[in-house]
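For this view, one protein chain was removed and the others were kept in their places.
Coming up: chain A.
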């Protein structure tokens, strides 16, 4: 779509929901009240791996106020177990997982029993009285032990390997044999998690007379959960309603099925009473999904001139004890295989990703999934190779980036990129700052004994997937979204959208699209999201898609509603609909701009005097749904970090952080900026602070907000945002690419490159994140 789009598309409108939330008018799951509500607390495994010999619930059940205590076997009477399979990966081992562990617990924090009581406090008191006889089993914690050791987490599988994905293209061995420089590194990425401010939670309300389940659920994908609950609990899906009210952050943590959550639904079914549960922060750390525990052996081959010849990566990814459901645990390793070297032209790759089971918490799809791993491996290897060849690392990047002339770029990874805009991104970076001056400043500082460095990471973000991944793989996850618009009698528009909102602002972007599509002021549109009973079955929030997919559906619905309004107006005015327009909520003569009718007049006629409309039954409603036909839409950009390391304490201080980004049509630059900033902060957390530490027995050592270090404002410098603009893709759609994961995808890589640039003053380097002060001092040989 090339014609300029009408306002308010492109306007930096503040997120409308924020106004309500900061006035204390939020309505989260914890604010929902239901008559006869009961409260749940879980008994969780204290062991990384142990057999359950007996469970004595007597004392807990006898506690005044306790209504029921359920074990795994009890829940299994109404809840089927599941396997996290994926049809595109037929060799994926997906062990059967129950909502609550029945005979063996495989991670510390796995739910084992559920106490339901008249208050949460009573439920917690009683949970402490459940007595479980355990026989500890050998635990498998670190990735290499999981792959190579003797202990088996699922003895019937005969292996701890969940999945091996391999891809080879081009003559890799010849490329390395002929390379002028080969850079090689073993990378270690710390396990981390997303830490939404609102913890996971739900209220499940079951009416046995109609076998109707209504769940208020803090979740990103209510439609997915409607389907999962119906299938696993044996209910008719059209009588399952999942409502995601205000949700305080998701980041992928609220994207999958959790055993504890479906157990709450099962408890509501067994009791015929509504049951509420919200994770406390300690439970969140052990039972929320984790991500990105990888060990990667990586190599890159460079010619003497600085051409990238080949990559060779071997990724080991530890995923906890099960393949996640319903999406499976293939995605993170898949991203490493598919996205290594993504910004660059090169001819050959050998990539392998091995996912292994271990006795730690479940892993899942945290913001960016495997893309930050692929980006960091690529960028650090390039820096190292360029240094080895005596070349300028940034010049090497510029030399090898995919150019407009290369599009569509068929990468040796097997991925085809229809659109990348690195030339525009570099031009925007050069316009924003003097890169050479910044680099000189760092070099001068290093010459004076300081440890100051600059890192530049190029990144590609795969957004807005089509149905070729989950759909083709037989995974019941929608890659579409839908939008229904209704013209109300007084001229306002009500929107029912299947997108979901966790704070990112997609709702406001969709409102802007509708206002522009119909031709009404922003405030003339109201939006309802997150309710599976009212909206089209859509994907919700995952993989940076709400605006690109849900925004497109909204645009199409808006144009359809506009067409009907104009048709009604033309009939009433005995005019040609093509000569009319809707501007600022008024039907006008397109040529003169003169007002002809208000939307309130259209609404009143259509709803109350439809007989006045000659030859038509006014519908005053329009729906559209949309799914991308392409496998994905790429966004791309650059992230630049300047850091200074205190050589005494090893602390890394962020001095400057710049993101240059291209994402097609920007509906709301303010919200795009804040999405990217938020993503960057999570990437910076991964690079510098966040790591879930386990001991060899699978015990989490730092599962609290005092010990798991999420970056806070004083640790972060200003994040400068630069929008690059490239030629639109030219399809029949709005041409929006997602931005949700862009910041996270490149931030860790930029920091790691900057840290290594700083450490180069003393000939040191690091290939592990987070770059803790202790690791920096170790790399420097100080401790």
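We take it that contacts are C-beta pairs under 8 Å (C-beta built on N, C-alpha and C of every residue); 3 or more make two chains touch, one makes a residue touch a chain; residues count from 1.
The definition used in the following text is that contacts and distances are computed from a predicted model.
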- Note on the structure: Per UniProt, and picking from "Peptide/nickel transport system permease protein", "Nitrate reductase beta chain", "FAD binding domain-containing protein" or "NADH-quinone oxidoreductase subunit L", the hidden chain is "FAD binding domain-containing protein"
- Note on the structure: Contact with the hidden chain, among A:476, A:604 or A:709, goes to A:709
- Task: Determine which one of A:73, A:96 or A:121 touches the chain that has been left out.
- Result: A:121
- Item | Residue among A:171, A:207 or A:280 touching the omitted chain | A:280
- Note on the structure: Contact residues on chain A toward the hidden chain run 120-121, 124-125, 128, 280-282, 648-649, 651, 689, 693, 701-702, 706-707, 709, 711-712, 714-715, 772-774, 777, 782-783
